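One structure follows; several queries about it will come next.
As you look at this complex, bear in mind that one protein chain is not there, while each of the others sits in place.
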Amino acid sequence: MKEKRSNESFFRRLTRHQLFIPVAALLALVLFNLIADPSFFAISLKENSLGNPVLSGNIISVLDNASELVLLAIGMTLVTASSGGQDISVGATMAIAGSVILRLVCGGQVSADTMQAPLFLAVLAGIVVTMAFGAFNGALVAYFKIQPMVATLIMFTAGRSIAAWINNNQLPFINDVAFKYAGTFLPGIPVPTPVFITLFMILVFWLVLKFTNLGLYTQAVGINANSSRLNGLDPKKIKLLTYVILGACVAIAGFIRVSRSGSINYSRIAENIEMDAILAVALGGNSLGGGKFNVYGSILGAYVIQFLTTTLYKYNVPSTALPAYKAVVVILLVVLSAPVVREKLSRMKKSSAKTAKEVA
Amino acid sequence: MQEGALLEMRGICKYFPGVRALQDVDFTLRAGEIHALMGENGAGKSTLIKCLTGVYPKDEGEIYMAGHDKAVTIRSPQDAQNIGISTVYQEITLCPNLTVAENMYIGRTKDSFTNWRKMNQGAGKILKDLGIPAAPNQQLSNCSIAVQQMVAIARAVDMDCKVLILDEPTSSLDEQEVQKLFGLMRDLKAKGVGIIFVTHFLEQVYEVCDRITVLRDGQLVGEYVIEDMPRVLLVSKMLGKDLDDMADIKSESGATADMSGTPVLEAKDLSSNAGIKPFDFSIHKGEVNGFTGLLGSGRSECVRAIFGADRVTGGTVKMDGKDVKIHKPLDAMKSGIGYLPEDRKGDGIVGDLSVRENIILALQVMKGFFRPFSRAQAEKFADEYIKKLEIKTASSDTPINSLSGGNQQKCIVARWLLTDPKYLILDEPTRGIDIGTKIEIQKLVLQLAAEGKSVTFISSEIDEMLRTCSRLIVMRDRKAVGELSGEDLTQSKIMATIAGGDKQ
Partner (left out) sequence: MKKILAIALALAMVLSLGAVAFAADGDLIKVGIINNDPNESGYRTANDAAMRATFTEENGYEATFYNNNDAAQQIATAQQMIQDEVDFLLLSPGSTTGWDTVLQDAADAGTQIILFDRMLEADESAYVAAVVSDMAAEGETAVTWLEEQGLDEYNIIHIQGHMGSDAQLGRTGALDEKVEAEDNWNYVTQQTADWNEETARTIVQSVIDSGEEFNVIYAENNGMARGAVAALDANGITHGKDGDVIVIGFDSDKWAMESVLNGEWNYMGLCNPMQAEKVDQIIKDLMEGVEPEEKIIYSDEPGFDCETITQEDVDTFGT
C-alpha cells in the first residue's frame, strides 16, 4: 500500500516536473530517429578545406546550429521571468549586432580580405550596441510600462533598417579565415566553435545565477513587483537589467551567425528566430506570464527545436513547411501543459500503475 | 434526509496527495437558517465548500438536496447552480467594468440577443427588493466593496438559489457595511433560503447565525445550536485545546517600555503622496503602540510613509536621535525598520517562490546582489524560523502560496525577524487568519517588545490592540486626532475618540 502511494507520486512528480516536456520531446525525437534510421546518429571525422580535422554528423549539426537559439533562449528566459512578456526584436537586433561587427572588421568597405580592426573590439562594440538597444527596450517596458511585445515591436520593425543603415545599405563580406573561426572550426579542434561559445555562455550564466541574486530578484519581481519593492528591490531596474542581459546574448548570437559565412543579409539573417526563442522558453516548461523560471529548461528547449529542424531536413521536408511542424509542436505543448490534460495524464498513469500492481 | 433539511452532506471524504483534507464529514443545512461553518485555516472549510459546489470532485460520500429523491451529482459549479446552490466568494468575482445589471445577468440568458431595457428593469426590481443601494446601470467598479458583494448576492438570489454560500464575505467590509450585509442575510433567511456562512469573526457568528458546524483537521467536531455554545467553548472546540486566558497575555509577557530615553524612531510633520496629513510619531525601545481608526482613516498610510513605501513629501525622521533619510523601502530596512504590509497577497508574499526564499528575501536584499546566501545558510535560516514560529509547511521548499493564510503571514513575520529590526511595523498581521495564529502573533509581538524591540501593531479588531498596545494613535480622515495610553485604553474611550469630540 505504502509502495503504491510512492509509486503514484513518482509518476505525478514526473509529469509535473518542469523539465518533463522538453526531456520527453527530446526522447521522442531520439526514439523516432533510432527507429527510422539509426545512421542519423553517425558521426565521422573528416578534414575540412583548410586541412583541419572536423567532426561531422547530424548530432554535431544540432549542437552547432542550435547555438544562437540557445543564447537567445537564455536571455529570453530572464526577460520573460521579470517582465511577463517577450522581446520580439531579438532577430532584428541580431542583424544590428552583425552589421556593427562586420562594419568594423571590414573597415567600412564592402569587402575585405583581412580584418581591419581587432576582432575583440568589433565584438565588444556589437555587445555594447545591442545592450544599448536592450536598455531602450527595457526602459520602455520598465519605466513607461509598455507591454513588452508592443515595446519591442518598435525595434522589431526598425532593427533591420538600422542594421542596413549602419553599413550604408551595402552587404559587407569578409574573406578572412580568422574571422570565421568563431562560426566554423578553430585550427586543430574538430568540434565547431559555436558549441564551445555556447557552453562557455551557459557556464557563465550558471556562475552568475550561483554567485549573484539575479535568479531570486528576477523571479521575485516577476511574481510580485509590489512585494519586491517593499522588500527593498527596485523592480524597474531589475526589469531593465534583464533586457540589457538579453542584449548581450543577442550580440554574441549575432556574432556567431555572421562569422559562419563572413557576410550578412539584413532582411534574412536570423529571420523569425524570435519565435523559436520564445518557443524554447515555453518548451522548457517556463510560464510565458513570468515569474519562476528554469533557464536549463529553455536551453534544452532550444536544442529540442534544432533537433526537430535537423530531423525534418534529413527527411527532406521543405524548409518552408518547417513552421507548420513547429506549429504542431506548439499545439502539443499547449495542450500538454494545460492543467486539465496534466490532471488526466497523471490520473491515467495512476490507474495504470494500479492495474499493474493488481496483476502482479 | 432529516425532517426540514434543505441540504445534507453525508460521509464526505476528499484526499489530496499525502493529505486527507476531509474525512467522513457530515453537514446539514435547514431551510431558513444561517449556518456558520467554522474552523481554523486548514481545517477543511474551503475544501468542503468546494466539494459541495463542484470545484473539486469528492472522493467519497453523498450529497442530498430537498426535492431530489436520490443523491445529487455535482460535477461543476454550473451543476451546483442548476440545482440551486450559489456561492459568493471573499474576492469579488464579478466584472468591474460592466454595469450592475450586466453583472447580475451575465452568462445567464439563453437568448442570443439581450433586451437591455428589460434587464435593467429586472435588476432594478431585485436591488430594490433587497434594499441594495445601487442603480442597475451603474458601473460596478464605482460601487463600494460592500455593495459589490451585495450585487454578487443579488445575482445568486435571482438565480433561484435555495442554498447560498457566503465565503468570508465580511473580511473587507467596515462595521456599517457588515450591518447592511447582515440585514440582507436576515431578509433572505426569512424567505426560506439556507445560508452557509464561512467566517473568522466570532462576533459576527454570534450576531447573525443560528447554528454552527465546527471542523478540525478535516474532521467533523460537531454541530451546535448557537445559544448552547459559549464563545470560549467554541474557540476551544476549534483549536482542540483549552484556550489560554487571552486577556492575560500582556501582563505575563512582562513587557515594559523605557519611555524616558531617546525614541527609537521619531517622525515630525511626516506626509506622503498617499494623501496623509502631516503627522508626528515616536516610539521607544520595548514599546508596542498602534494606529487605530476606521477603514480608510489613514492608519496604513502613516506606517507606509514611515517605511518609505509611498513617496514621502515632507517631514523629518530621526532614529536614535540621528536624522535619517528614507526615500525608499531599502533605506528604511537599512535603518533597522521592518514592515509587514496590510495586503498579504498583493504586497507581502511572493507567491510562487518557496517558503525559504520568502523568508530570506528581505535579508538577502539588504546583503546585496553579489552576495547570495548559500543554499545551506538559507535553509538554516528558514528551518530556524519555521520551527520558531511553528510554520506548518511540508518543507522549506514548498511554494508559499500553497500554505494557509496564517502560515503565509508567519513567513512574512519570519522574513522581518530575520533582518533583526530595531523597529517592526505590523499592519493587520491578523487579518483573515485563524484564531490560533492570531493569538500566537499577539504573543510574539509582546515577546519582541520584552526583548527590547519596538513594534507598531495595527488591527481592525480593537480587542487585539488593547491586548497588545500600550499607546494608541487614533486616526480620522487621514489625520491623527488623538493619542491614548494607560488608563484611557478602553474600548469605549477609543470609540469616542474615533467618532469625534461632538458627542455626549
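Each chain gets a letter, A and B, in the order it is written, and its residues are counted from 1.
Keep this in mind: a contact is a pair of C-beta atoms (placed from the backbone, for glycine too) under 8 Å apart; a residue touches a chain by one contact, two chains touch by 3 or more.
Nothing here was measured: the structure is a model prediction, and the numbers come from that model.
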In the full complex, displayed partners of the excluded chain: A
Listed residues A:42, A:203 or A:341, member touching the removed chain: A:42
Candidate in contact with the missing chain, chosen from A:20, A:243 or A:266: A:266
Residue ranges of chain A at the interface with the undisplayed chain: 39-40, 42, 46-51, 54, 56-58, 60-61, 65, 111, 160, 164, 169-171, 173, 184-185, 192, 257, 260-261, 263, 265-271, 309-310, 313-314, 316, 318-320
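Convention: only the chains that are shown with their structure count from here on.
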Euclidean distance of C-alpha centroids - chain A vs chain B, Å: 44
Touching residues on chain A, where the partner in the complex is chain B: 8-9, 12, 210-214, 216-217, 219-220, 223-224, 226-234, 291-292
Residues of chain B touching chain A in the complex: 17-18, 307, 309, 328-330, 333, 339, 341, 346-353, 357, 361-362, 364-366, 368-372, 415
